[in-house]
Each structure stands twice: as structure tokens, then as C-alpha cells.
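Heads up, one of the protein chains got dropped from this complex, but the rest are sitting where they should.
Right after this comes subunit A.
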Amino acid sequence: MNIIQTISSAPVLVQARDVHKSYGANEVLKGIDLDVRIGETVVILGPSGSGKSTLLRCINHLESMQKGSILVGGEQVGYVKRDGKLYYANAAQLARQRHGIGMVFQQFNLYPHMTVMQNIIEAPVGVYKEKRASAEDYARMLLKRVGLLEKASAYPRQLSGGQQQRVAIARALAIKPKLMLFDEPTSALDPELVGEVLATMRDLASSGLTMIVVTHEISFAREAADRVIFMDGGRIVEEGPPDQVLVNPKHPRTRAFLNRVI
């Protein structure tokens, strides 16, 4: 593993080893090795279809893989070890394992029949059995942080795309995750709304949250990433600090990709 030494020697939170994933005959991930340390912000870049979303979704087991292993906080999400055997996790175990992982989707996926406040407290109160009052207090704190405190009783469809995505970020933070996954959080947004979401994410990155971000926003990678990973054809072809990968890419594929998007 070529973990870059600029990152402190903080403990590893996510450890992927030889991850393989196929859809039928189409092998989408062809052996991914990845370590993400606590507090790190890792940005994944790569052309469309290179398997970025698939990798992200394997991490919280929205997608199951065929080979390899992924540990998050020392646990294999979706599986339990017992008596020297590996079993598929049941619903309750899976819910507990996912407690530490927040996810933000490209299409927001807010619950349209619930208000912003209900969206945020649904998992903490309904799934993780927190007290409603304290969950609401925490939700208000999060809404203030993403600048949407006055929208607590609005329904998602009454908000702009950028506001919806910031609510979605607050909703993911409400379960107090150790790890945040972002799958192209700004791709469904109009250009003038991208900035507000990226600003929120930069704020999170600098607060020491561990984040894995799939994005096409090179500026975000440059400013907020501790490490940039470039994927192509189901493999990680290059990784390193942003000023190396983005400015002086070694691999011709990375160079070609960056020439196209910048």
C-alpha cells in the first residue's frame, strides 16, 4: 500500500482489500485496495462508468461484492464473524453497522412526504431510538450549520436543489456518523447552486470528519481533499495528494481525464 506520508498516522477507518464486483459478466470493480484514515477527506475522480459509485455503495453494503473485504471501523458491513465462519448479517446487525456511515446521494433522496425536521430525525428517533427532544435539538443545530434553520417545517419540494442537498447532508450528519459518503452530491444541481453545497462540505472536511467524496468538481478536490484517487476501468490507477495528482499526474489516463474536465 502506498499510503502517502503527508497524512498523519491516524488509525485506519476504512480498509478495502482486493474488492471485486461484477454485474453479470461485466466486472465493474477489478481488485480495489484502499485505506482511509480517521479525519481524512478522500476524493475519488474518474470517467463515467469507472466504478466510483459502485465502490462507494459497496462500502455501506447497498451493493454486495463478490470477492475481497471492506472493513469500516473494524467491522465488515453486511457480514458477521462467528465461530470462525463468515455469515451474512441480519437486518438488525446491518442497521447497527450502518449507524456509523452517513450517505449523501446525487438525487438527494429526501423523503418528500416529511418536513425537513422529520426527514432529519427519522433515523435517529425511529431507527436508533434517541429521545425526540434531543434529536430535534441536534437537528436544529445541524440545520443552523448548513444555513437552513428557518426551513425546518418546509417540505423538500418547496426548497431549491441546493437547499435540498444541504438538508440531505444534515440528515446524514444526524446519525452522528464516523464516515460520510458523498456520491456526486452536486451533479444534479444548477451551476450557481453548486457553491453552497461545496462550501458546506469544505466546512465538514475541515472539522475533521472522515469523508469519501465522488465528484467531478476538481476545485473541491484541490481545496478540500487530503488525498485524490483516480479510478479507471474498475481499478485505482493513481492516488496521492491533490497538488501531485491534479497538477503532475503520472498516469496518462489521469492526464487525459484532467485535460478533458479542467
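Throughout what follows, a residue touches a chain if its C-beta (ideal position, glycine included) is under 8 Å from a C-beta of that chain, and two chains touch if they have at least 3 such contacts; residues count from 1.
We take it that contacts and distances are computed from a predicted model.
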item	value
Among "Amino acid ABC transporter permease", "4Fe-4S dicluster domain-containing protein", "Nitrite/sulfite reductase" or "Carbon-monoxide dehydrogenase medium subunit", UniProt-listed name of the chain not shown	"Amino acid ABC transporter permease"
Sole residue of A:13, A:72 or A:175 that reaches the chain not shown, by the stated touch rule	A:175
Candidates A:98, A:151 or A:253 - the one touching the absent chain	A:98
Option from A:49, A:112 or A:208 whose C-beta touches the chain left out	A:112
Identified contact with the non-displayed chain, of A:45, A:65 or A:123	A:123
Touching residues (missing chain, whole complex) on subunit A	60, 62, 91-92, 94-96, 98-99, 101, 103, 105, 107, 109-115, 122-123, 126-128, 155-158, 171, 175
